[in-house]
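Yeah, one chain of the complex is gone here, protein chain that is, but the others are all in their spots.
What follows is chain A.
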């Protein structure tokens, strides 16, 4: 009970409430978390983080009262347990060394407890040009997608509407089984009002991509301290030999400024299966966006991610790819753009434990604002049995303004001795020789710079597998770069 006697300025918004049924004050430590080890040495260490406690409380309150299905209940119980042993991350934690989350902590966080009214929904479905599954403020709403377009045996929809016992059992086995998560992973686990399931049965190839659109409708004004939190969660299970494309797009409704989307996507790719994942993040520039993507790959499976993130005041993507068998193919291609006072952060980790894995990672970022920042921590771990692994990693950053900052930490940890690995990092302004080539053909410097900046990101955008996504992302990035040019002149 001692914990409650602590006061913290951030707690003033909250009225703490303790329920005896929850093991709040019995923090369970996870051995793997370095952050907890260090905190133990500090005087406050043995106490639960008050702020986190409050957050957990308000998340519980926000959940629908109706009973949830078994996998979801299990997830919530585990998450709530973990959450209470976790401190809010500080700059002292290695994984948040360059990413300041105090912006979220200093806000008045309100988990959104109900889906928006039908009028908003109408508006949302209108501006969707492609058949999509829509998450509105973290709630999966009835979609424009007709499931008759899907092959037999494929299930895409809410866990609560899932009738197949077989699929339910598989989801129950695999959901949330993840030891690398951080506080935000647990916040989602506790706060997700529903779970969306994408199930692809053995040998089934889904032709059209599953398009998931996450829309933040409720948001506070820019000046207010209020921050509305949503926790969408999706679970993708592709059985042996199955194939599917997933497109995730995150947007805020026009006029919604301050909100926090805390999203989790879990992917399990069975033997020989393939998941092609496109992830586009275009949140409001005042929003917080934190996302986890956890991927487990069985042997000979393929996972390809193409990400373009441009929104959010704070945007963080945690990607964890775990190899469960040999001969896997993993490709991560990401592009981050900070045109404002923004932090764009990618923390990726690829863990290879089996022979002949192939992994390629390309991360590019542009910081085009003097108080903008990009962070990249890319870890590739080639363990003892991952012989003949072929792993490559390259990060390139473009800093376009004085004082723009980038912190990159590409790192390969190799224990196996028969591997082919490469990595590299380059940070630069635009190449003079390229600029001159434009000029020599009569193109003025400003136009040349714009074209070169855009082309830097286009290398990643061109890898998006669907042309309709490619086009809208290109238009969006062009508009952002143009707005920057206008703003500076």
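Note that in this section a residue touches a chain if its C-beta (ideal position, glycine included) is under 8 Å from a C-beta of that chain, and two chains touch if they have at least 3 such contacts; residues count from 1.
As a working rule, contacts and distances are computed from a predicted model.
The protein name that UniProt records for the chain not on display, among "Related to GPI transamidase component GAA1", "Cyclin domain-containing protein", "General transcription factor IIH subunit 3" or "ABC transporter domain-containing protein", is "ABC transporter domain-containing protein".
Residue in contact with the omitted chain (choice from A:207, A:221, A:444 or A:475): A:444. Residue A:436 is the one among A:385, A:436 or A:468 that touches the chain missing from this view. Along chain A, the points of touch with the absent chain fall at residues 431-434, 436-445, 447, 451-452, 454-459, 462.
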